[in-house]
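Handing you a structure now.
The complex is shown incomplete by one protein chain, all other protein chains being positioned as in the whole.
By written order: A, B, C, D and E. Residues from 1 in each chain.
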Amino acid sequence: MPDRGHSEPGHRGPPLSVSSTDPLADWRLAEEPFYQPVGEEIAGFEAARAARLPVLLKGPTGCGKTRFVEHMAWRLKLPLVTVACHEDLSAGDLAGRWLLDGEGTRWMDGPLALAARHGALCYLDELMEARADTTVLLHPLADTRRALPLERHGELLHAHPDFQLVVSYNPGYQGLHRELKPSTRQRFVALGFDYPEPEVEAAIVAREGGVDAELAMRLVRLAVRTRRLREEGLDEGASTRMLVHAALLHRAGLPVRAAARQSIADPLSDDPQLAPSLRALVDASF
Amino acid sequence: MPDRGHSEPGHRGPPLSVSSTDPLADWRLAEEPFYQPVGEEIAGFEAARAARLPVLLKGPTGCGKTRFVEHMAWRLKLPLVTVACHEDLSAGDLAGRWLLDGEGTRWMDGPLALAARHGALCYLDELMEARADTTVLLHPLADTRRALPLERHGELLHAHPDFQLVVSYNPGYQGLHRELKPSTRQRFVALGFDYPEPEVEAAIVAREGGVDAELAMRLVRLAVRTRRLREEGLDEGASTRMLVHAALLHRAGLPVRAAARQSIADPLSDDPQLAPSLRALVDASF
Amino acid sequence: MPDRGHSEPGHRGPPLSVSSTDPLADWRLAEEPFYQPVGEEIAGFEAARAARLPVLLKGPTGCGKTRFVEHMAWRLKLPLVTVACHEDLSAGDLAGRWLLDGEGTRWMDGPLALAARHGALCYLDELMEARADTTVLLHPLADTRRALPLERHGELLHAHPDFQLVVSYNPGYQGLHRELKPSTRQRFVALGFDYPEPEVEAAIVAREGGVDAELAMRLVRLAVRTRRLREEGLDEGASTRMLVHAALLHRAGLPVRAAARQSIADPLSDDPQLAPSLRALVDASF
Amino acid sequence: MPDRGHSEPGHRGPPLSVSSTDPLADWRLAEEPFYQPVGEEIAGFEAARAARLPVLLKGPTGCGKTRFVEHMAWRLKLPLVTVACHEDLSAGDLAGRWLLDGEGTRWMDGPLALAARHGALCYLDELMEARADTTVLLHPLADTRRALPLERHGELLHAHPDFQLVVSYNPGYQGLHRELKPSTRQRFVALGFDYPEPEVEAAIVAREGGVDAELAMRLVRLAVRTRRLREEGLDEGASTRMLVHAALLHRAGLPVRAAARQSIADPLSDDPQLAPSLRALVDASF
Amino acid sequence: MPDRGHSEPGHRGPPLSVSSTDPLADWRLAEEPFYQPVGEEIAGFEAARAARLPVLLKGPTGCGKTRFVEHMAWRLKLPLVTVACHEDLSAGDLAGRWLLDGEGTRWMDGPLALAARHGALCYLDELMEARADTTVLLHPLADTRRALPLERHGELLHAHPDFQLVVSYNPGYQGLHRELKPSTRQRFVALGFDYPEPEVEAAIVAREGGVDAELAMRLVRLAVRTRRLREEGLDEGASTRMLVHAALLHRAGLPVRAAARQSIADPLSDDPQLAPSLRALVDASF
Partner (left out) sequence: MPDRGHSEPGHRGPPLSVSSTDPLADWRLAEEPFYQPVGEEIAGFEAARAARLPVLLKGPTGCGKTRFVEHMAWRLKLPLVTVACHEDLSAGDLAGRWLLDGEGTRWMDGPLALAARHGALCYLDELMEARADTTVLLHPLADTRRALPLERHGELLHAHPDFQLVVSYNPGYQGLHRELKPSTRQRFVALGFDYPEPEVEAAIVAREGGVDAELAMRLVRLAVRTRRLREEGLDEGASTRMLVHAALLHRAGLPVRAAARQSIADPLSDDPQLAPSLRALVDASF
């Protein structure tokens, strides 16, 4: 778990004015994020990057989509502006808004406008959760126009040449049973993600969780079993992230079984049928 | 993919006051957009233009409606104010609003009022997604009154003689199962769009994607096959835009098959039945 | 299509203060609107006017209700304040609101209060689309009290003797399946509108569209055929307005058949059954 | 139709400060409203007035509830503050709100607080249409506490001894199928209203509409017939108000039959079955 | 009906600043409220008071819950801050809000914060009508933490030792079919209320309504009969309050039967079956 630094107590973030030295300073990565490639995703992303085409990442939770985007931002030496989408995120939150101070109203770019204006990767996580106005706002940025109409600012913002749009969602889970419209989908190229092969996944768990290869592999085998429970109604099986959690709890002193219960079985489900099955899987594994 | 220029980093858009030099400067096209006519649409538009009748463009996503409007704006030497409609776009977003600054409240025209006051083409993309208040706001602008009541500004804005209204929607897809009311429909003349004939489409793909004619035609044939999948539940087949994406990815170094998966098969669907069919179509094509 | 003048580029509407010279200047008609009477509607309106009773106009879209109100305003030498109703129009939009400027908050009359205070015709188009709060706001203005309570202004506004209320709706189409409440209905007297007789309608089309009488009559016969399609599911047949559009497109150089497709068949429907029927009707007519 | 005076053009209502000379000046009646008693309603109201009990008026639209309240206000020499209830009327609209001006925020009483503070009749018309927060706001004013908590003003307003609350609704029509809660109902005493006896109603029509007794009685007989159509689906039959409208139109020059169509048959219904029946009733009557 | 005094005309409530002399002055009772105990409710309340446990009052409308709280406030010499709950009451209305004036924003405690800060009884009437955010806001005040987080003020308000929370609802009527969550219920101790025994109730009616014991008892017997109509669909039978109303109308000069119709039968129901039954009960009683 890389140390990413933190704000000094008392630090209150960048001043309002975005025209100061580096408006994207908060969003530059301080060190290289560990990422283990699982296929041709890096080549695919780089081809899309060359043509400045927007990219859609599809895959289950906790399989590394966010880490992959961080990795690509590091490789491309680009700042990374991340937005977690949800149903109450308005187009105004993304585009920007007017603030009032003693000298009148002042415009503050939202994260999407900030990234487009100054040339960052803009990553919208869980796009399927966003409202219609948020996704439609992306359309003119995501085709050859590469422009963001800021109606409320009276500006048509032409994107910086370094700007690129990346979005993700989990096709296996649909909170509000939404769908992306064809006119949105067809503006993106897509990269599919899935859980890595067992050997690759165990290497990740060993490295990120600080445990030996054998325990890592036993955790991966447990995860594979939980993923089969989807057929019995479990929303999703254990992700790689959960395995890392189990390893970290064990390193912090918990017995493996208690660590796996606490990080895998108990968070996964409250269902009266599934919860005991998950506990039994843990007990059979350790 | 024409270069449309971009904002300088640090540039913060036009100042608030719209009465300065050219309030429509952002919305003037810098160079001629490539457009390949597919029927009598240019003559149809010019007749409507002569009578200043509002125009409705109907057709599937990615078949060139937006590019056509850009082309007409270029031919007519008019600025083009584009608005992407969605369910959270309010009448106030289109008409304008009061801003507060140190000297009091100041009125800022919305994009529709801006276009009507100064004489631009105003293009409302995906009108079917807009709310009732947005479409009703268009009524007095779209008949012989050619006026926009700005209740909040206490003004009845009479449109500039150069102003013209253009709207579009995709009749094959209805996000919220809305319909346009007869009183809206009957104010417009309509131009229908569809995918171009294969030879025309291949020429567009070759030109925009920078690939040779033979590969362009193979991509078009793949697109035609995906369009037949609508009968099996696919929302929409591959658009011309997607074919251009595939060509661009290939030019950036990906093998054709990987490029076509990434730009056509994978974005089109997450359906457990349809997604493998799309991949199989790609694999059979290259 | 009468020229109604337009705002000078750069003109920004009347200043906020409504107490200046003529607060209704924007709403005075500059020239006489053409109107062809189709029955006793002028006598009916004048009797209601004599008693200052509010008037309800009922009829299909595009048959001339708005033009009739403009004509009556011209005859009566009254300014005409028009509001297009929709579900997001609030009582505050009609009644007025507080604006904030450097010297504090200032009240700005909405269009209804403006018309009531200074003595205009106030025309609410498509009243059925308005929300409950909008229609209830009309009640004390629409009975013998002739008063508008402006709760937010702390004022009971007594209407000017010249003020009169006119509303319209289309009983054949109900967007949101609303109904007017009896307590609203019973405050109005009603005038019914319908498409004019063929000879009258052809005369209108010839005059407004600038074509000869024979072509005008052929367009009217086409319209009559489309109106019969209501029994097969068409929301509404072609209005007189659409026929004028066809005539104008033809005058601008399109062949009659293309003009009629573009202005009549294509805007009327996207239905897979009805759209071809409409095109066939056009082709059989010209 | 009594002349109630009107605002001078340019008059802008009372200034914001309610502490000036007479904060209820707008709400004092200038002359005696005509009211024809139909039962013991005046004695019933006066007994409730003596005990300061809140009064609920029940009855169909247009039968004189509002006029009765005006009459009682005149008899009791009290100002009358009227509020038309609707679903968008908030508790804040009734209670009051903070306004901002150059010297800070200033509180402005809403109509209910104004009436409670200075001692007026407060009449809430169509209470059933109001939201829950509006009706609950009345509870402490409508029991022995006679107080209005103005949470946003930080004040518990104790009502003036002259203050009394009157509300009305139409039990035969329920727009949103709401009901008054028992805890609201049980705070009021109720007076029921209905259409007057034919002789009484004809006298009202003759007086208010300025026609002779015989025509007035024929209009009343027509109204009685329309009221029987409720069994066939008509929301409500013709009210006394509609008969006055017919008389006024006739006095303004329309033939009786045309006047009755315009003021009675056509406003009452758009139903394809009921509308012709209503016209036939008119034609059979004159 | 005790005289509770009233505001002087022109008085505008306490100034904004709550730190002045006595921020709870408006909420102190001026004289002892009459309350007739019907069981062990006073002892139950005093035990809860000793342990500062929050109290839940359950019972039908008009049976004396509010009067009981007033009585306990008088006994305990505590100010009583009352809030009528409804679905539009926000957590911000209860907790407080920022006000803007010439010197900037200023915090004004809402009624709940005011009571908690300065040590009053806080009585939330009809809690079941409140929204989730209102009830959840009570949780930390209603357990051993006795604290109110004022997120918007950046403060964790620790309650004054004199503060106590009282809420009420009517379990027999559920406007919006809501339920209190177990996590809310389990924080309160409960006291049940019902209509008093006939002799007790008659004594209350005689005292509060100013009539003799025999008439009071006849009114109580009528009430008992109406309460049996709940089985036939009546929401609630006549409350003690309604009987007091009947007595007051009679004292003001109405015959008993008219007084009972106006205060009991007519307010209780508009139902076409129940309303005549209620009138018949009245007529059979007097």
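Note that in this section contacts are C-beta pairs under 8 Å (C-beta built on N, C-alpha and C of every residue); 3 or more make two chains touch, one makes a residue touch a chain.
Small disclaimer: the values here were computed from a predicted structure and weren't measured.
Colleague: Write out, one label after another, the shown chains that touch the chain missing from the document.
Modeller: Taking every chain of the complex into account, the missing one touches A, E.
Colleague: Looking at the whole complex, which of A:Arg52, A:Arg75 or A:Arg97 touches the chain that is not displayed?
Modeller: For the chain that is not drawn, the touching residue is A:Arg97.
Colleague: On chain A, where is the contact patch with the chain that was removed from view?
Modeller: 1-2, 4-7, 9-14, 16, 18, 26-27, 60-62, 66, 82-89, 93-94, 97, 99-103, 108-111, 114, 125-126, 129, 170, 173, 175, 235-236, 238-239, 241-242, 245, 248-249, 251-254, 258-259, 262-263, 266-268, 270
Colleague: Spell out the interface residues on chain E facing the chain that's missing from view.
Modeller: 19, 40, 43-44, 46-48, 50-53, 56, 58, 90-91, 98, 100, 102-105, 107, 117-119, 131-133, 135-137, 139-140, 143-147, 149-161, 171, 179, 181-183, 185-192
In this text, only the chains that are shown with their structure count from here on.
Colleague: Please report the smallest number of touch steps linking chain D to chain E.
Modeller: When the steps are counted carefully, the minimum from chain D to chain E is 1.
Colleague: Minus chain B, work out the clusters of chains still connected through touching contacts.
Modeller: Connectivity check, chain B excluded: A | C, D, E.
Colleague: Quick one: which chain's Cα centre is the longest way from chain B's?
Modeller: For chain B, the chain whose C-alpha mean is farthest off is E.
Colleague: Rounded to the nearest 5 degrees, what angle rotates chain C onto chain D on CA?
Modeller: 60
Colleague: Round to the nearest whole Å and give the separation of the Cα centres of chain A and chain E.
Modeller: Roughly 51 Å separates the two chain centres.
Colleague: Mind checking the centre-to-centre distance between chain A and chain D? Centres are C-alpha means, answer in whole Å.
Modeller: 59
Colleague: Touching at least two other chains at once: which residues of chain D meet that condition?
Modeller: In chain D, 100, 102-103 touch at least two other chains.
Colleague: Linking chains that touch, what shape results: line, ring, star, complete or other?
Modeller: Graph shape here is a line: each chain touches the next, no loop.
Colleague: Would you please name all pairs of chains that touch?
Modeller: All chain pairs meeting the touch criterion are A-B, B-C, C-D, D-E.
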